[in-house]
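Data first, discussion second: the structure below is written as structure tokens.
Here the complex is missing one protein chain, while the rest keep their positions.
Labels run A and B following the written order; every chain starts at residue 1.
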Amino acid sequence: MATKPLPIKEKEKESQLYQASQWQLIWWRFRKHRVAAVSGVIIIFLYVIAAFVEVIAPYDPSAFSPLYAYVPPQQVRVIDSEGNFRAPFVYGLARSRDPETARITYEPDTSNIMPLKFLVRGDEYKFWGLFKGDWHLFGIDAGPRDRVFIWGADRLGRDLFSRLVYATRVSLSIGLLGVIFSFVFGIIIGGISGYYGGWIDNVIQRLIDFIRSIPTIPLWMGLAAALPVEWPPTRVYFLITLILSIIGWTGLARVVRGRFLALREEDFVTAARFVGAGEGRIIFRHMLPSFSSHIIAALTLAIPDMILAETSLSFLGLGLRSPVNSWGVLLQEAQNLSSVALAPWLLIPGVAVVVTILAFNFLGDGLRDAADPYGD
Amino acid sequence: MLSYIFQRVLWAIPTLILISILTFIIIQLPPGDYLTAYVAQLSETGETVDEATIEILRERFGLNKPLYEQYWTWISDIIFRGDFGQSLDWNVPVADLIWQRVGLTILISFLSMIFTWLIAIPIGVYSATHQYTVFDYIFTILGFVGRGIPNFLLALVLMWLAFAYLGINVGGLFSPEYTNAPWSFRKFLDLLAHLWVPVIVLGTGGAAGLIRIVRANMLDEIYKPYVETARAQGTAERRVIWKYPVRVALNPFISTVGWALPSLISGSIITAVVLNLPTTGPLLLRALLNQDMFLAGSFILILSVFTLVGTLISDLLLVWVDPRIRFS
Partner (left out) sequence: MSDTHNQQAINEPLLEVNNLKTYFSVREGTVRSVDGVSFSIAKGQTTAVVGESGCGKSITARSIMQLVPKPGKIVDGSVLFHRYHDSKPTEVLNLSKAPSDGELMREVRGNDIAMIFQEPMTSFSPVHSISNQMYETLRNHRRVSKREALELSIDVLKRVNMPKPEQIALSYPHQLSGGMRQRAMIAMALSCEPSLLIADEPTTALDVTTEAQILDLLRDLRDRLGMAMMFITHNLGVVAEIAEFVQVMYLGKVVESAPVRDIFYNAKHPYTKSLLLSVPKLNERVDRLATIEGSVPDPFSIPTGCPFHTRCPEAIPGVCDVEIPETFEIDAQHTVTCHLYEGETRA
């Protein structure tokens, strides 16, 4: 025979393919999707930041000082005004009042060199509200009056970077929590709907259609506005999350229902019934594994919607409020044109929102593609 | 098909009723009622009202009646007399305030939707027929980015850029001289001149997602045999693409038209706040912040009704447009 035999390496890869478990297959396919993998890394990075918020932020987010209102972001430099290389540092600030607009302007004061130090002791905090500590990732080792504003300061002289870092924990956790609530709602109701079919399914579907046909923002606004202003921030936090998931569960319910409906007719379910498996066992042992990967993908794609919803509500002033920080609350400072024109760095939380939403979207897409058994 | 239409319309009625009940509940949620808020407002200005007067007023406004009676009064006022109650904040009938704004909201949402289609469909079709070209990659990336940027953020950034680099303020829907003027042709032109900003902001947000859907649907269709048949008949390529696969690819998307309405209207609300447009958004927000519940509730009710009508129309459209369903 004159045909070339397949090289041995390929033969091995092929047999590996046949023996791989479902999860292994998904993992391999996912890895090939580079953008999704990168997004995954970014998200893990963000959640790590969210976990170590107190350490990473150089200052207490509520610490304000009128002296530093609207300080622009200070550049971290390595070359000083004379051209020498130094360890990373920032220049101190010289305040002056613009004669025409009567506004305060800040110029870097080249005579005041403040070196950047890592692992410094600074403002005290309670790590996750439990442990006291005062180590910070970075800061400047200078007098108590000097501060470094990596990303500028807001109207009250609060460090935007610190506030942003603290806000990350809130926004990301609401996203996760909200989706978990939605998930519980969605999987139970969607599961019942899809598994039993018939009139239960009809009624539930009508309900879902009904909820979906109401414009969400006015609904949220209405519900959120009903929360009394006096309530403590944590209670507000949980209620907001609950409100968001009350609307959000419909999407997940639909996915779950669709899967159940499709799987119900599969032969392997009938086979399981024939050998006498109980309903619960059929659902959990046989049907669920078939679409758990789809559920994970759907969940991942639901998180950005949740984050966006909270951001929108807080932006309008109806969601979380100070002293609780979320990206939406931060963006509220940038609500009007004059503030933004004066201090464009107030839009930086917006960048955080966009990056997070994009990362979750890419990740979810990648997971969905990887989970699709008819994919590559 | 007729039975489907009939069913669908029939279902709309209880849905409407449910929406009105839900809205009423939302109105009643904040503790206290119209009167307590009114009294609180009065006391802030130094006036006081004694208990007896409050009771009489309560009796007069029917606020001591059971909830379901209050609901009935409220809803029958709306349906039979078009009376949406009194705005506490502005002290005028709600009806005076809402109709113009609701109209503008619907107009903007509708125009945005058309704008979205006008850019998304050609781009999606081109992307699909020129897969893997530079153009396709650029628009795929733009599409992804567009999905990630919230509407109001885009509005904010655009406003800032226009102001910082062009020195113009693109907020508002009318120039100062037309804001309170009666409707005229010139006012209409002024409206158009300002309208493009919110329409673009809302439109591009939706376009990003739509481009991907159109592209995906098209990719499903253009390799199917009937496209080859059209070519074999001697038809020019452009007509082959636009008459056949586009038509099939757009089918599932026609049904989503109506369902895009809720999110469009929602999105326009927040964007309106940012851009300071005289539409529903800012007024609703203020009403909610000030607990002016009749105003807020009426807004929610009307917007929901319009959305419902929109989704109904689009469901009916799908049935009419797809011959596979129509003739089954």
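Here, contacts are C-beta pairs under 8 Å (C-beta built on N, C-alpha and C of every residue); 3 or more make two chains touch, one makes a residue touch a chain.
All of these numbers come straight from a predicted model, not from anything done at the bench.
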item: Residue of B:78, B:104 or B:230 touching the missing chain in the full complex; value: B:230
item: Touching residues (missing chain, whole complex) on subunit B; value: 223-226, 228-237, 243-244, 247-248, 251, 322-324, 327
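The rule we apply is simple: only the chains that are shown with their structure count from here on.
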item: Of subunit A, residues touching subunit B in the complex; value: 206, 209-210, 212-219, 221-226, 228, 304, 308, 311-312, 315-318, 331, 334-335, 337, 340-341, 344, 347, 350, 353-355, 357-358, 361-362
item: Subunit B residues touching subunit A - in the complex, by the definition given at the top; value: 11, 15, 18-19, 22-23, 26, 29-31, 144-145, 147-150, 152-153, 156-157, 159-160, 163-164, 169, 171, 259, 261-263, 265-267, 269-270, 273-274, 284-285, 288-289, 291, 296-297, 299-300, 303-304, 307-308, 311
